[in-house]
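Shown here: the complex without one of its protein chains, the others still in place.
Coming up: chain A.
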Amino acid sequence: MPVLCSAKCGNNAILKRPKTGDALCKECFYWAFETEIHNTIDNGKLFKSGDKVAIGASGGKDSTVLAYVLKLLNERYNYGLQLFLLSIDEGITGYRDDSLETVKQNRDDYEMPLKILSYEELYGWTMDSIVAQIGRKNNCTFCGVFRRQALDRGAALLGVDCIATGHNADDIAETVLMNVLRGDIARLQRCTSAITSGEGSITRCKPLKYTYEKEIVMYAYFKRLVYFSTECVFAPNAYRGHARAYLKDLEKIRPSAIIDIIHSGERLQAKGTIKMPERRNCSRCGFVSSCEVCKACVLLEGLNRGMPKLGIGKSSKVRLQQAEVNRLKTRINF
């Protein structure tokens, strides 16, 4: 027995919305999906007319849907945006090299200029060579820190006003959980914002902030959007995977859990007496940082000095390691 669309349009429903429980037909689903993203953009004032916007494009489902929908909404609501695709080539054989082909397809399909920047040209290291050096533990730390900065540099090269990323509601709920588990109050405050900007750093925004992963995949499927769907070859060890599995289990019991966690995260506030890290500029590369030297520079120094653990985990452990290296050096000098 087919179920009728909750919008009473007379068509058969094709999807049950996880956020609301509504059963919608294809056309009503498209309308709801696109309008909600427009509302996120509109209410959060994510863009100004005339803005140049770089879409962080990986070739995956989220950024592919983001590029498609931003193009559509830009035309439908006259945002007046100039859209670009910005991709980072981390240098992961069998993963990013393939997915970049999808990004090139997006460039042609959506008629947007594409800029690809590689870790190799920015840092002198590919993720393949980093993993060869440090093993498969903690490699996602390197990749995440480097990608964030690489997107900033790419945006500067393109001369854009803002970077739009494909982070969806599931991603943000995961990040809220991870920041709670880590007790990272500074990130917990920032991670739910649809738009973040600071002095010296480019504005970033997340138009898919309230969009469920299920709906993104359904939208891509019904619209026949082509995206790349291979798990990163290095990913299975990542901490995020556990938060993700937990969140998916919660969603199964109560689908609104994802949006509920985001709303909880938005309402959390640190007491005025809590010390927050100061934002300043890295003394080496000049990018925004909460420390004297930014995380990317510390990680890079560790790699270049053959001490890749530098900048990962507890600083006390790194100090011990450094002391050990110094002790050995002293011995050799004797």
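One rule holds for everything that comes next: contacts are C-beta pairs under 8 Å (C-beta built on N, C-alpha and C of every residue); 3 or more make two chains touch, one makes a residue touch a chain; residues count from 1.
Criterion: contacts and distances are computed from a predicted model.
Student: UniProt protein name for the omitted subunit, picking from "pantothenate kinase", "DNA replication complex GINS protein PSF2", "Heat shock 70 kDa protein 8" or "Ubiquitin-related modifier 1 homolog"?
Tutor: "Ubiquitin-related modifier 1 homolog"
Student: Which of these, A:Thr230, A:Ser264, A:Ser283 or A:Asn304, touches the one chain of the complex that we don't see?
Tutor: Touches the omitted chain: A:Thr230.
Student: Of the residues A:Asn12, A:Ser197 or A:Ser283, which one touches the chain left out of the display?
Tutor: Residue touching the chain left out of view: A:Asn12.
Student: Considering the complete complex, identify which of A:Lys71, A:Arg107 or A:Lys214 is in touch with the unshown chain.
Tutor: A:Lys214
Student: Take the complete complex as the reference. Which residues in chain A touch the chain that isn't displayed?
Tutor: Listed in rising order, the touching residues are 2-3, 12-16, 23, 58-62, 99, 213-214, 216-218, 221-222, 227-232, 244-245, 248-249, 251-252.
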